[in-house]
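Note that this complex is displayed minus one protein chain, with the remaining chains in position.
For chain A:
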Amino acid sequence: MALRELSSLEKYLGLKKPNKYSTQGDKKVPVLQNNNGPPLLGLATIACHLAKEAKRPELLGDTAESRAVVQQWLEYRVTKLDSCTKEDIKFILKDLNLYLQDKVYLAGNRFTVADTLMYYGIHPLIVDLAIQEKEQYVNVTRWFDHIQHYPGVRHHLPPVVVLKNRIYTSRHH
């Protein structure tokens, strides 16, 4: 899973030569054997490295603050999202919905690596949502729909239908 994600990320970044990855341990942590230096370990680490390699450092945040926020969401992705149980899903979506209420991207107004990795990570959750739930977490689905249509991001993932109109009123059913 993580490996397909990284190769999608490579394509998005426009890296010509695909890297070779292996995995480590039960949790299949991705490992990048670099040409010059020690191997890089972990999804977030490798993703940051790829962004730099592609000379797109702005994807990691353009200010000190946004760089911190990007790191925060990368960490959230790996620690919270990837190990969430069925019961956690509701809380994750609820919190994220609240957070995205006044934001276009996770780190404010600019697209960053955090958006891609959170999109890849949350995709399996969103696929399973009923229409009514998608409407309940309307900020999440808005952000999700925006990212899945962001040029070059979606790649290996099937598109998720998101209705633009609200069909459930707050009171009914």
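Before moving on, here are some points about what is shown:
Convention: a contact is a pair of C-beta atoms (placed from the backbone, for glycine too) under 8 Å apart; a residue touches a chain by one contact, two chains touch by 3 or more; residues count from 1.
Going forward, contacts and distances are computed from a predicted model.
Hidden chain, UniProt protein name from the list "Globin", "Aspartate--tRNA ligase, cytoplasmic", "Probable electron transfer flavoprotein subunit beta" or "2-oxoisovalerate dehydrogenase subunit alpha": "Aspartate--tRNA ligase, cytoplasmic". The chain not shown here is touched by just one of A:Leu41, A:Ala68, A:Leu98 or A:Ile131, and that residue is A:Ile131. Counting the whole complex, the residues of chain A in touch with the unshown chain are 130-131, 160-161, 163, 165-169, 171-173.
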